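Yeah, one chain of the complex is gone here, protein chain that is, but the others are all in their spots.
The first chain written gets the first letter, and so on, giving A and B; residue counts start at 1 in each chain.
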Amino acid sequence: MSFGLKSLMTRDKVPVPPLGGLIFIGFVIILIILAAYPLPDWQLVSSEQFAGISQQHPLGTNALGQDIAARAEKASWHSLRIGLIVTLCSGFLGMFMGLIAGWNAGRWPDGIILWLTGTMEAIPFYLFVAAVAYAFRGLSGSMELAMIVTFWTTMARLIRAEVIRIKQRDFILSARTIGLSSFAILRAHILPNALPVLLVQFSVIFIAAIKAEVILSFLGLGNSSTISWGLMISESTQEVIAGHYLNFFSASVLLFILIYSVSLITDSLQTRTDPRQGVA
Amino acid sequence: MPVFVRKTLYSLSLLLGVTFISFMLMVYFGPDRSYAIAGKNPDPVQLQEIRQQLGYDQPLVSRYLVHLKDLATLNLGFSESNGKPVSSLLAETIPVSLLLLLPGFLIGNLLALILAMTAAWYRHRWPDRLLTDLSLIGVSISFLIIIILLSTWLCTPQGLNLFPSRGWRVDGLGAWFMYATVPSLSLIFVSVFFNLRFYRALLLEEMGQDYIRTARAFGADPYSIMFKEAFPNILIPVLTRLLFSLPAILVSGSLLLETYFGIPGIGKTSFDAIFNADQPVLNAVVSLSAILVIIITWLVDFLYPRLDPRINLRLETQ
Partner (left out) sequence: MSALIRINDLSIRYPGKDAVSALKHINLKIKAGETVGLVGESGCGKTTLALAIMGMLPTGCEYQGKIKIDGKLVDFYHRPGHSSSRDHCAMIFQNPQTALNPVITVGKQITRIIQRQENSGKQSRREQLKTLLQMVELPSQCDKLYPHELSGGMQQRVLLAMALARKAKILIADEPTTALDASTRLQILNLLNRLQKKQNLAILLISHDLSAIARVCQQVLILYQGRIIEQAPQELIFKQPRHPYSAGLLAAIPKIHPQRPEKLLTLTGDVNLTSVTTGCAFALRCPREELFCEQQIPPLNHALEKNQLFACFNPRPLPGETK
């Protein structure tokens, strides 16, 4: 399979640019250090407000006197969790929709899925989240649900296009003539070929989910029972005006490191899979 | 089926889809208004009457049809939080959002295009690498962070304190400049980095075409190669991106910007509507943005043959 994972890693003789991976590992190491450090509970008012950096509070405290490092750690896990859930659910949803649409291109399942993607893309995202939050009020996962049902459309479009492209190639025709079933062809031939697009799109969804979660919880549309980067930033807007930056910087730097590392990885995946954008 | 009919049907189906979803989520599953109207300790008979008035006893389909009829006759109802007619609320807020967002959006895209041209011209040399690396850093910074950093720097005594930090008391060009600058700068920052790589990829593909080689062989300078030769050829994807990101910018982008800066545009109105369970306003905004998307798809079909003469040919031969 010329477009499989293995060739993705080794094509062009250029090794995978290590920067993105290194920064990501750096992010994980920060989390591990934070987890290993004996920090107070993230909800506990453990000190006076705006305590500076100390051994007890490596990143100081916020306006209420809660430990910023502990909150940052908790928020990071929260963000990662949402990112992963949304990416997996939305990514696979999009993949299946794309496979079905592409395989049935021009027939009714394709028409319905295309219509559905068009409809979802025509609804403003934040209003949709708000509406879902309403309809499923009381349910803690309403924000994740809203992201899952909106973020799959690009993946579906791309996979659909990829399936249609690959379906016309000769080896698929020969697979059909020897009597392989649709499912077997999809599994054995089309998915490995669509893998690069799939991987890139998974990381694109991951980034979108992380970014959206921050903005949603900043706006108060997120899950308010736990702490998140968006909530930390929301608290910090008043603190920043008063000259207290620790809360803001902790949240925004962690957010940046995570997104930047995944963006770097996505970018090198993309250059690898799209020769037009690649190094000449 | 003629293209025109097919397109009309598709547009209608899209509109139906959007309105149905927003109806289901906001009206059908939405908050029950009868208690709010009936007040404290409602008596069941009165409650029943109110429910009847609101149409809650009707089946789903007929409620949806009524909802559609209201939308179609532009009977958008009244805002539940302040009692104003929704149509006049929209008429007040949309111009504010346009004044706030369009300049930054356009300047950002123009800047992205110029930087992308620079990068494409110096392909794989240091200006290109610098710009693509910077743009990756740029897209990794959340819009929210940019807004906070810029406003802290430019609007507070902590920084330069040049602009008002909140509000929108615009009565002239000067006031508009004061209130719109910082939000626009944030929007420019985001638009530049969001589009730079895309435009660069488009231009790089064009730079490999034979007609660019011809232009170079006939002595064209970098400026005319980029603007006069390559640019007309990437107009279609550029316009597609610009036009289709417009609804997202107008509604979703304005939501954060206007909420943060306290600007009474469509975004702030939607934000307030979200928290006040103001269904008529939310429904109107959702339907409006769906209509905008549909208008854009029609506009695009109208524009493309004018931008690329080969598209006409393709349509004729079909």
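As a working rule, a contact is a pair of C-beta atoms (placed from the backbone, for glycine too) under 8 Å apart; a residue touches a chain by one contact, two chains touch by 3 or more.
Keep in mind it's a predicted model, so treat the numbers as computed, not measured.
Peer 1: Given the contact rule set out at the top, which of the displayed chains would the hidden chain touch in the full complex?
Peer 2: Those shown chains that the absent chain touches are B.
Peer 1: For the chain that's not shown, point to the residue among B:Leu16, B:Leu68, B:Ala220 or B:Leu242 touching it.
Peer 2: Going through B:Leu16, B:Leu68, B:Ala220 or B:Leu242 one by one, B:Ala220 is the residue touching the chain not shown.
Peer 1: Which one touches the absent chain: B:Glu205, B:Asp272 or B:Asp308?
Peer 2: Answer from the full complex: B:Asp308 touches the omitted chain.
Peer 1: Residue-wise, where is chain B in contact with the chain that is not depicted?
Peer 2: Chain B touches the missing chain through residues 125, 209-211, 213-220, 224, 228-229, 232-233, 235, 307-310, 313.
One rule holds for everything that comes next: only the chains that are shown with their structure count from here on.
Peer 1: Could you state the distance in Å from the CA-based centre of chain A to that of chain B?
Peer 2: So the centroids are 22 Å from each other.
Peer 1: Quick check on the complex: what are the chain B residues that touch chain A?
Peer 2: 10, 13-14, 17-18, 21-22, 24-26, 29-31, 123-124, 136-137, 139-145, 148, 152, 156, 158, 201, 204-205, 247-248, 251-252, 255-256, 259, 270-271, 274-275, 277, 282, 285-286, 289-290, 293-294
Peer 1: Which part of chain A faces chain B closely enough to touch in the complex?
Peer 2: These residues of chain A touch chain B: 115-116, 118-119, 121-128, 130-132, 134-136, 211, 214-215, 218-221, 230, 233, 236-237, 240-241, 243, 248, 252, 255-256, 259-260, 263-264, 267, 276-277, 279-280.
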